[in-house]
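What follows is part of the complex, with its chains left where they were.
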Amino acid sequence: MPHFDLPLDQLRGYRSQVAEPDGFQEFWDATLAQARGFDLDAVFTPVDSGLRTVATSDVVFRGFAGAPVRAWLHLPAHREGPLPGVVEYAGYGGGRGLAHENTVWAAAGYAHLVMDTRGQGSGWRGGVTADAAPEAGDPAAPGFMTRGIADPDSYYYRRVFTDAVRAVEALRAHDGVDPDRVAVAGGSQGGGIALAVSGLVDDLSAVMADVPFLCDFPRALSVADSDPYQEVVRYLKVHRDRVDQVMRTLAHFDGSVMARRAAAPALFSVGLMDGVCPPSTVFAAYNAYAGAKDIAVYPYNGHEGGAEHHQVEKFRWLAATL
Amino acid sequence: MPHFDLPLDQLRGYRSQVAEPDGFQEFWDATLAQARGFDLDAVFTPVDSGLRTVATSDVVFRGFAGAPVRAWLHLPAHREGPLPGVVEYAGYGGGRGLAHENTVWAAAGYAHLVMDTRGQGSGWRGGVTADAAPEAGDPAAPGFMTRGIADPDSYYYRRVFTDAVRAVEALRAHDGVDPDRVAVAGGSQGGGIALAVSGLVDDLSAVMADVPFLCDFPRALSVADSDPYQEVVRYLKVHRDRVDQVMRTLAHFDGSVMARRAAAPALFSVGLMDGVCPPSTVFAAYNAYAGAKDIAVYPYNGHEGGAEHHQVEKFRWLAATL
């Protein structure tokens, strides 16, 4: 059934039942402090992407536990003065891709940093960053969703979210960038990461989360009919005795919890026929979001959401916001 | 089975059994002459696409029977002198899209014209050009493949190929373009159209046809397991008495026939697991292609073919060729 989730008027009032877990603040404070114990060491190396209007650098910086994380930095080839910046996170399974693959924010006049997602990048857009962590080999279902899920400390997204916070710092470290005008953005997993960063970094200027993933896990596991949420379901099918344990871990990474700590203005988008990131899970985060906010609703779209049509909205919104 | 078609060594020698139909030359000469009986009337109207590194114009020109055809022209915002150009045709079901959607050749330093495909543009990338022709409402199976298929004169692709030839003329008509250095390009249907143009326009400088569609129809109808080739199969399931008639029509539009008339250097690509445009149909056109040629073989790819990986190859090849 196309509209399988709650009707729109109920979505607008829907609230997740996930509570912020005890020790949430301390957990993330300690995590980020640990990462910042390593120098950022952001290095920018120009490459020839084949494009002429955009200048691209290969980026490496230190993320979680100081491990190297890769990114691309795209800048307009012709530019003057420091630029406002956009840090973009990738959808599930993809990496930063090839140097020319995704330069839209640079083409629109911004400094555009595309972060590689550790371990990912063999599903659609390629990636090169390893998930260098002892827990990476813990028993898990295929995919990244249950990697280290037994505990918040070992969970995969602890490392990813930390990398993402450090990526903002890496962009700000570039001398072509105005560090006071930085947005984070992403679709699906990228949107979920952007929401996490919105709750973990105080001084962002804007957040754009399209059809965000990683929100309201209990609801998501109940209504999403496909991967990647179903990876957790498959894990729990086998590990029947770990439901509470897994739910406790996930609460530390839930976009509907992170959003309560956010302050920057945010633009969300949602597809009402999205079976991958169901609309109720998106509204769970949106309704909880503590900053100024707006949401674009695409009633007949699935997980593609607003796509390029919404890109136009984002061009306008970001120009007005940043 | 992933590798469902012939093994690669047989593909390299495979030849289509489609003969050039009698009157083929006259058919196309008359068709193009008729179209050229109308002024081209190419009009370029600047638009704000949201991008800053690329300048875009809305284009309208007269195509088949003088009907208006739309396109985008993208140019690097900072440029000097006339540029070499690329005319790009869209994959099946898509149109020219929004103004910022597809600007890669402009970003790479070329004048980049993206033609709308008449009637299409409601399947993935949007379009706005009508298939303004009396035959558009003839009984046909859903889709564009059997529209007017009863006769070469009324067949849908007669109109599309003519538009495509005129699109080359429209690009050449722009004063920022070097008319002696124009390439045509496209993937899937766009590749099929590019091949048709390679056979219908004498003085092209380069042809890039990725996983081209519309090649070696009899083979395609036998081995392709999905749309759009299956649209013809569904039509013939009902119209059991029109097999020969339909095959005669299709021979006038077959990329493996068109390729025999081509002269420009060409770069093909093929995915050996491509069930949409099976590798034997691609090699049917490649092996018949009369100009200088090369083909990139992606052994474990389906219809996505080389995608962005192959884009890098095209950057290199076109820079060396044009």
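Letters A and B mark the chains in the order given here, with residues in each chain numbered from 1 onward.
Just so we're on the same page, a contact is a pair of C-beta atoms (placed from the backbone, for glycine too) under 8 Å apart; a residue touches a chain by one contact, two chains touch by 3 or more.
Nothing here was measured: the structure is a model prediction, and the numbers come from that model.
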{"item": "Per this structure file, total copies of the shared sequence (2 shown)", "value": "6"}
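Here is the rule we go by: only the chains that are shown with their structure count from here on.
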{"item": "Subunit A residues within the subunit B interface of the complex", "value": "50-54, 76-78, 97-98, 100-101, 103-104, 106-109, 125, 308-309, 311-312, 315-316"}
